[in-house]
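Report on the structure given below.
Only a single protein chain was left out; the remaining protein chains are all shown in position.
Moving on, here comes subunit A:
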Amino acid sequence: MSTTVRGPAIEVAGLRKSYRSKSGTQLVLDGVDLVVPAGTITALLGPNGSGKTTTVGVLSTLLAADAGTIRVAGHDIAREPDAVRASIGVTGQITAVDELLTGTENLRLMADLNHLGKSAGRRRATALLEQFGLAEAAGKPVATYSGGMKRKLDLAMTLVGTPSVVFLDEPTTGLDPRSRRTLWDEVRALVEGGTTILLTTQYLEEADRLADSVAVLHGGRIVAEGTPAELKSVHDAGSLDEVFLALTEPPTEEEAGTDAAAATGPTQDKENVR
């Protein structure tokens, strides 16, 4: 990775995003600032509906920011979205695999879309199938895979293009402990290889074990940032659970009146992405 420019892989300043619908405008991100150094894992924590997925959506070019400057892998997201897309890999909350195709076909599809060339694409697909323990099921349609296998294939598909920045939006939700650990190992291996990872998760243990740095999103802003150890010592807490609960208390009614994002935030579950 000698070509990697050292410095932050993700730089976000003043990111604002609201959704407009018939029922009005809902502010979700109200000035998010975030820096993720290259080659590190940052975990984004926050209550349901706090805007974690929206943040990943904006950083992965799926959603347009209303305001703010964002650089991913050294490219301005508004001016060079395609350069950003060529540098990133995204594993979203909903498993994004083609259920009708086999594991091999899914990976080759990604190789073709990454313009790897036929033989290089085949090698990459085979290597990833081995690496994720999917070699045996490689020729079977993905519809027959278990949830854990689909999630592994999903991540493998994200990695086909060797992205330098990887977004993982709740990658281990719904996985059994063994599958979760396998994914953690893969994530660690990625970072050892120089990849930068922004991870959202509901499992604070996951953040504690994996992340170099944790950012807590609440009320549309980052309310705390630091290493897991720093956050625990600042809040005099034994676990990230306690830190999380201290930082993300639902707003009182008085505050709710003035804080548009929080008013509809913590109690309301986020709608599923279609």
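By definition in this document, a contact is a pair of C-beta atoms (placed from the backbone, for glycine too) under 8 Å apart; a residue touches a chain by one contact, two chains touch by 3 or more; residues count from 1.
One rule holds in what follows: contacts and distances are computed from a predicted model.
Visitor: Can you tell which of "Succinate dehydrogenase", "Response regulator", "Transport permease protein" or "Flavin monoamine oxidase family protein" UniProt lists for the chain that's not drawn?
Guide: "Transport permease protein"
Visitor: Looking at the full complex, which residue from A:Arg71, A:Arg124, A:Lys152 or A:Arg180 touches the chain that isn't shown here?
Guide: A:Arg124
Visitor: Using the touch definition from the top, which of A:Leu15, A:Val36, A:Ile88 or A:Leu134 touches the missing chain?
Guide: A:Ile88
Visitor: Could you tell which one of A:Thr69, A:Ser146 or A:Thr162 touches the chain left off the display?
Guide: Within the whole complex, the residue contacting the unshown chain is A:Thr162.
Visitor: Since one chain has been left out of the picture, which residues of subunit A touch it in the full complex?
Guide: 1, 3, 19, 21, 53-54, 56-57, 60-64, 80, 82-83, 85-88, 90, 92-101, 105, 109, 112-116, 120, 124, 127-128, 131, 141, 157-159, 161-164, 186, 189-190, 192-195, 270-271, 273-274
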